[in-house]
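Notes to accompany the following structure.
Shown here: the complex without one of its protein chains, the others still in place.
Now for subunit A:
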Amino acid sequence: MLDKTGIAKRIAKEVKDGYYVNLGIGIPTLVANYVRSDIEVEFQSENGVLGMGPFPFEGEEDADIINAGKQTITTLAGASFFDSALSFSMIRGQHVDLTILGAMEVAENGDIANWKIPGKMVKGMGGAMDLVASAENIIVAMMHTNKKGESKLLKQCSLPLTGVGCVKKIVTNMAVLEVANMGFKLLERAPGVTVEAIKEATEGNLIVEGDIPEMNI
């Protein structure tokens, strides 16, 4: 079984040379730390920066330079700042190559829910609805089950949706899966996790074809 860092490391392998990448809050943010150093990638943050760098050194924080999680950041050579409308032109206009975000639930048809628990948590969707409605290449980073041990990979989402039929790939602490025609197609197993255990933790239809390799991290 992977931890959150493990999930981030596995997703980092999906980031290719020349990609513009939008990272959501949480596990996705960690992905930036594990991208191969021999490829060129630029990270976009929807509040208006392309070419995000690491966190600043203490004493060098600037209130005017933050990421979408409101954290202080730095920029790399070649970076640019822009307004919110232009930022979402990059996203809606499909200029961003890869979107990585978290989810509370994913359904076997690619629906995703990650912004609201009625009566409990109402924080808002931020940029998530724009991202999932437009991105060609969306990877969901999440734990396979919730804190109660219930599956987050469902036949149908129970929470209010963020987007319909948009998720293509999911990387969890147990597996790498692809949203296929009739369910979640199992691509890889986390180290030490059996197909049986993944089946057990997946409420939606799990498609298993042939031998499922273990992830290489």
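Note that a residue touches a chain if its C-beta (ideal position, glycine included) is under 8 Å from a C-beta of that chain, and two chains touch if they have at least 3 such contacts; residues count from 1.
In the analysis below, contacts and distances are computed from a predicted model.
If you had to name the missing chain as UniProt does, which of "CoA transferase subunit A", "Glutamyl-tRNA(Gln) amidotransferase subunit A", "Putative ABC transport system ATP-binding protein" or "Amino acid/amide ABC transporter membrane protein 1, HAAT family" would it be?
Of the names offered in "CoA transferase subunit A", "Glutamyl-tRNA(Gln) amidotransferase subunit A", "Putative ABC transport system ATP-binding protein" or "Amino acid/amide ABC transporter membrane protein 1, HAAT family", the absent chain's UniProt record gives "CoA transferase subunit A".
Determine which one of A:5, A:84, A:156 or A:205 touches the chain that has been left out.
Of the candidates A:5, A:84, A:156 or A:205, A:84 is in touch with the missing chain.
Any idea which of A:6, A:28, A:102 or A:126 touches the chain not displayed?
A:126
Which subunit A residues touch the hidden chain?
Missing-chain contacts on subunit A: residues 45-49, 54-58, 60-73, 81-85, 87-88, 91-92, 111, 122-130, 133-134, 160-165.
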